[in-house]
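Just one protein chain is left out here, and the rest sit where they should.
Take a look at chain A:
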């Protein structure tokens, strides 16, 4: 056995991070794809129905490596191991089969993609969705009662998490050490050379925010309208929660009378009868005056309706809306018009609240949005929370 023609090596792979780096690039491309499809993502039903912890399935088109491919679905394939298999036996549904293998061929082909779809959480979405949104008219309040935390990467230390290795600094350390030892080369990286990036927690004073959602729950607000309102509120709440540690929510349902309801009832219960918006505005004003002095809280009020209000109530509604604007950082009005008759003439409805508000109220803190179908939810969200939100309406 003198010609032992093999060797065993064990190298230091601790700095080998190409896989992770390209993985990050892949995730970045997923985000780009999502960004390109935000309108779809935002109105995704499964998402809204979730509690925020559920993983999200998203239509991601950019992640396949496209090549000239045969259509496996239209080809006969060979399977194995079915001793008892007979002609005509079913092997399971096509989608069930797709979860089985991991290689090529028909069942395995979709696996990678599906996996990445489900790997995405609502938190990941927040980051993308809210990246360029900001709270308008944010003012420092006299008594900041809470603080917001942020992580700032600004320190490098000899200990830390393996995933936070600072490659460049580590190499510099190694070179430095070698040079001190009289070896002007990069010869081996020792444990002592490792440098890790680490973060500081920065606490900045933040006032708490109060959100008052108001919705017309009269008969004309059907399930489709409520769904749209719900998905918009879902994102608005999530957005505010990313900006404030403490967000207080109030839900006011109104027909001709207003009352405070639970979040669940707000989005599900429907009632019959007419509509008097002023009742909700009045309720909101009382709530604010009783509990939330505007110099201590950032107040946000949003009203959703289908645009139909008792004509006799309009002057009072406008007057109260002006009072709300004196107290709130932002007041939003979203008019949800998913009925087919509105789709026929989408831009001008002379008798709706939207046109009334647009004629009567010109206030920097007042934002309106017209939402005709689910795809406009995202535009409405941006109308409410985009820094340059002076654009009137989102429709």
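Note that in this section contacts are C-beta pairs under 8 Å (C-beta built on N, C-alpha and C of every residue); 3 or more make two chains touch, one makes a residue touch a chain; residues count from 1.
The rule is short, and it goes like this: contacts and distances are computed from a predicted model.
Asks: Given the choices "Stage V sporulation protein R", "Catechol 2,3-dioxygenase-like lactoylglutathione lyase family enzyme", "Nitrite reductase" or "2-oxoglutarate synthase", state the protein name listed in UniProt for the chain not shown.
Replies: UniProt lists the chain that is not shown as "Stage V sporulation protein R".
Asks: Among A:24, A:132, A:289 or A:326, exactly one should touch the missing chain; which is it?
Replies: Going through A:24, A:132, A:289 or A:326 one by one, A:24 is the residue touching the chain not shown.
Asks: To test your reading of the contact rule: which positions on chain A touch the chain that is missing from view?
Replies: Interface residues of chain A facing the absent chain: 1, 4-11, 13, 16, 18-29, 63-83, 85-95, 97, 100-108, 112, 115-116, 119.
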